[in-house]
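Note that one protein chain of the assembly has been removed; the remaining protein chains are unaltered in position.
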Amino acid sequence: MGVTAILFWILSSLALLSAIMIVVSKNPVHSVLWLILVFFAISGHYLLLNAQFLAIVNIIVYAGAIMVLFLYVLMLIDLKKIVDPQRSLWIKLVGVATGCCLLLVLIAALSKADQTTALTQTIGGNIGLVENLGKILFSEYLVPFEISSILFLSAMVGAVVIGKK
Amino acid sequence: MPSLENIANFIHNWLYTTFNATVALLLEFTIVAILVIGLFSVLGLVLIFMERKVSAYMQVRLGPNRVGPKGIFQTVADTLKLMVKEGMTPNNADKFLFNLAPFIVMTAAMLILAPLAFAKNFQIWDINIGVLFVTAISSVSVIGILMAGWASNNKYSLLGAMRSGAQIVSYELSAGLSIITIVVLSESLKISTIIESQANGWWIFKGHIPAIIAFVIFIIAVTAETNRAPFDLAEAESELTAGFHTEYSGMKFALFFLAEYVNIFIVCVIGATLFLGGWMPLHFGTNTTFNEMMDYIPSSLWLFGKTFFLIFVIMWFRWTFPRLRIDQLLNLEWKYLLPISMINLLLATAMAILGWHF
Partner (left out) sequence: MIHLLQIDISKAVNEVENAGSYLPIAIQLLLVVGLIGLMLLASHKLGPKRNTSDKLEGFACGIESHGDARKPMAIKYFLVAVLFVLFDVEVIFFYPYALSFKQLGWDGFWAVMMFVGFFLCGFIYIIKKGALQWED
């Protein structure tokens, strides 16, 4: 087992452990902090794939920005007042069913994946370097890039409408 | 001539000729570790002493002058005192998060140090996304601050943390945009390349008006990001006692305090690197006699000179401007600095495409 494999297993187990802790921990603020740990583990995976830009952006946007938003939202609501509502059996069942559907989709997608040809290039490979990403993003994927700005615009409108209520 | 580069070269060569590669690498790690720790302790002591003296002279006082000659050992004495103080955790605080918060803030501050170039060819870690790395890690420290405020379970702490968080994240935007202005001009994210690109003049001179606007915005934004006056309303002592670290005492408080000063140092090094040429001596075009004269001054002195000038400017702000209110602070960022820096960036890009800069 090479260094990459060892690192992969360490990062994966860290990510899975933290992900379980998100669900298990009673305090929502603790959950958010475990989520941050998950993001760091995933950033480590990106680094192993030599996708440096993605790794750094994952930290900036998710661990830095979205987690701050989560923490603010948690501070907006009164955590003490929200007693865990008694969920009916039906809602629980539907939840389990949806989870199983997602699992099914994931398994189906993964079993279709061709392992021999589509192995990701680790360590080497420089598609994830910022310069190459820029060239592709602003030429080949220009239209999705522009459309994303419209998505941001709608998000802004949504935030203002919610915030103003 | 003894410069940091030569010393590092000498140590490196000596290690690799005396020991085999693995041992030499390990020894090099140890040396770097000791250097980083040493730099930190010296920085903390020097900056806090400087802050006190600068404040004192601006208010026509003498400042600390009892411990040691001119009071230079005052901070050492304070550090020792903080070491032997009781580090309490309040009863109704979240014990784990309360103790984790200073850890996160300090770790973030110390990690940013890695890609900075302190002298010519003297850098711990020269990565090709250096600037992006700095932005990413500095965006993590806000989590530590929010965590400290929430875990303390104190009204002052929570209010301070909320204000501090809003302020840091807002000003991160314009700081990022002014950093990108220089990235556009130098076409690299790597710190050493950015410095190399300033060999024939610093960006603040070469970059025309966009670089100057970006520099001014950068200084304002980092002053706010480090929670310094006039943007220190997160710990406005007259209203919130000490902001997010009200409940902290002893070493845990000292870590927050030290992290604040380390952050000031780091943002000033970044400012000096991006706009004032880092370790690059003052060069004007091809005027060789003047350039050679400037080259005699060691590169580390150039960097530290520029950095401490910027630190002095930030300390100067503290005694010049009155504190802003939270609404004024956010208005300044969202209504003025953000649009200005965005348009400034586009201007710089257009200029760079046309090739108008030197």
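As written, the chain order gives the labels A and B, with residue 1 at the start of each chain.
In this section, contacts are C-beta pairs under 8 Å (C-beta built on N, C-alpha and C of every residue); 3 or more make two chains touch, one makes a residue touch a chain.
Because the structure is predicted, anything quoted here is derived from the model rather than measured.
> If the hidden chain were put back, which of B:53, B:252, B:283 or B:306 would touch it?
Touching the chain that is not displayed is residue B:252.
> Any idea which of B:47, B:97 or B:158 touches the chain not displayed?
Spelled out, the listed residue whose C-beta touches the missing chain is B:158.
> Among B:54, B:294 or B:352, which residue is in contact with the omitted chain in the full complex?
Of all options in B:54, B:294 or B:352, contact with the hidden chain holds for B:352.
> For review purposes, identify every residue of chain A that touches the missing chain, sorted by number.
Touching the chain left out of view, chain A contributes residues 4, 47-50, 53, 57, 60-61, 64-66, 68-69, 72-73, 75-80, 122-124, 126, 129-131, 133-135, 137-139, 142, 145-146, 149-150, 152-153, 155-157, 159-160, 163-164.
> What is the set of chain B residues that contact the non-displayed chain in the whole complex?
The list for chain B reads 8-9, 11-12, 21, 25, 28-29, 32-33, 36-37, 82-93, 99, 102-103, 106-107, 110-111, 114, 121-128, 132, 150, 152-158, 162, 165-166, 169-170, 172-173, 176-177, 180, 183-184, 187-190, 192, 241, 246-247, 250-252, 254-255, 326-327, 330-331, 334-335, 338-339, 342, 345-346, 349-350, 352-353.
Definition applied: only the chains that are shown with their structure count from here on.
> Between chain A and chain B, what is the gap in Å from one C-alpha centre to the other?
Roughly 30 Å, centre to centre.
> Provide the residue numbers of chain A that touch chain B in the complex, in ascending order.
Checking each residue of chain A against chain B gives 27, 29-30, 33, 36, 52-53, 56-57, 59-60, 63-65, 67-68, 71-72, 75, 129-130.
> Touching chain A in the complex: which residues of chain B?
94, 97, 128-129, 132-133, 135-137, 139-140, 142-143, 146-147, 150, 158, 162, 165, 169, 189
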